[in-house]
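Got a structure for you, written out below as structure tokens; questions coming shortly.
All protein chains but one are shown in place.
Letters A and B mark the chains as written, and numbering starts fresh at 1 in each.
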Amino acid sequence: MLLYYLDLAGVAVFAASGVIAARDRGLDAFGLLVVAAVTAIGGGTLRDLLLDRHPIFWISDSWYVIVIIAAAALTVAYLRFWPAPRTPLLVADALGLGLFALSGAQVAEAAQCPPLIVILLGTMTGVTGGVLRDVLTAQVPLILRREIYATAAVSGIAVYLGLGAFGVAQPIALAVGMLVVVILRLLAVRRDLHLPALGRA
Amino acid sequence: MLLYYLDLAGVAVFAASGVIAARDRGLDAFGLLVVAAVTAIGGGTLRDLLLDRHPIFWISDSWYVIVIIAAAALTVAYLRFWPAPRTPLLVADALGLGLFALSGAQVAEAAQCPPLIVILLGTMTGVTGGVLRDVLTAQVPLILRREIYATAAVSGIAVYLGLGAFGVAQPIALAVGMLVVVILRLLAVRRDLHLPALGRA
Partner (left out) sequence: MLLYYLDLAGVAVFAASGVIAARDRGLDAFGLLVVAAVTAIGGGTLRDLLLDRHPIFWISDSWYVIVIIAAAALTVAYLRFWPAPRTPLLVADALGLGLFALSGAQVAEAAQCPPLIVILLGTMTGVTGGVLRDVLTAQVPLILRREIYATAAVSGIAVYLGLGAFGVAQPIALAVGMLVVVILRLLAVRRDLHLPALGRA
């Protein structure tokens, strides 16, 4: 039940982020909707495919598609009548990252995956929607930019697992984990926070 | 049975579109074949994965791979001996879009998905092959261009569902839906038809 609302919320914010990313590409209404839908359902679909959960979360329940259409329409309307906030894509993406990273982690945990794999699956669930969006709209994936990104997802999931190990109730642990992801990510964008880059000699 | 021939035809035209898109990239014969094969089977594979239909349509039947090889070879030969038509990629892509959009819709309908999801799944089945082709050959995805694209798939599937609701026989409804996709798409390319773009204030 909790998972259901997590997924609905993640779908809504990622749909909005898809519209924002695609808005200057000259797409018509249905083109925007397809980009929004793929962004919105990408991460959760990968999660369900990898864990062999069928039917895939959005396939037997029309509400997901309705939420995508509504979120996309509201985003279009908002962008038309109000000045866009400076970083709307980054905010919507941060929320989607947090929601889906924790939803992926929770499902992987329920499927008895070991902790390292809970972290990997949660992170992949969180980042996939955004990567698909960026590839579809031919932009450099956010995950490649310099500020904390995957690190935010990994940290939030680790906090969730840690709190669970200390006996904190799951809804609270999920909420705290999600907040960690979103706050880390937004701070990173605001203040250009980043860990030291690796790989360069 | 009908679905089998739809898939074979879609595979053939998408394989041709893969060869056309990759032809100037200096790929050798097997490189071209891999691009052609991924383009050809991408949409139907996603359809089967999402709906948990196993074995995936091309996995237990060699005919699909044979058709891909034949279509790719014919396309190479054609391009070598005749002047390329002005928009061969767009024509092959339009046919593939129509065939796979309707095949995806038909399978989703048979799996009892609600209408909105039939439309989404059919559209994703139709556009995936082309998106993979464009990403693999490092081009801007067709779906991002300005003319009607996703809209063609959505409209054709809606016509198919509408005709079915009025009791029209399925093979006829499928054929009409497919024609709607192909004609809308080709008209869009010819005349630069497009719906108003959204998202820009």
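One rule holds in what follows: a contact is a pair of C-beta atoms (placed from the backbone, for glycine too) under 8 Å apart; a residue touches a chain by one contact, two chains touch by 3 or more.
Computed from a predicted structure; not experimentally measured.
Annotation: of B:Ala12, B:Leu33, B:Leu51 or B:Ala173, B:Leu33 touches the absent chain (contact as defined above).
The chain not shown here is touched by just one of A:Gly26, A:Pro55, A:Pro141 or A:Gly162, and that residue is A:Pro141. Contact with the undisplayed chain is limited, among A:Ala73, A:Val131 or A:Ala175, to A:Val131.
One chain is missing from the display, and on chain B it is touched by residues 19, 22-35, 37-38, 45, 49, 54-56, 58-60, 62, 65-66, 76, 79-80, 135-138. Of the residues in chain A, those that touch the hidden partner chain are 49-52, 112-114, 116-117, 120-121, 123-124, 127, 131, 135, 140-141, 143-146, 148-151, 154, 194-201.
The rule is simple: only the chains that are shown with their structure count from here on.
Remark: rotation between chain A and chain B after Cα superposition is 120° (nearest 5).
Note: centroid distance chain A to chain B, computed from Cα atoms, is 28 Å.
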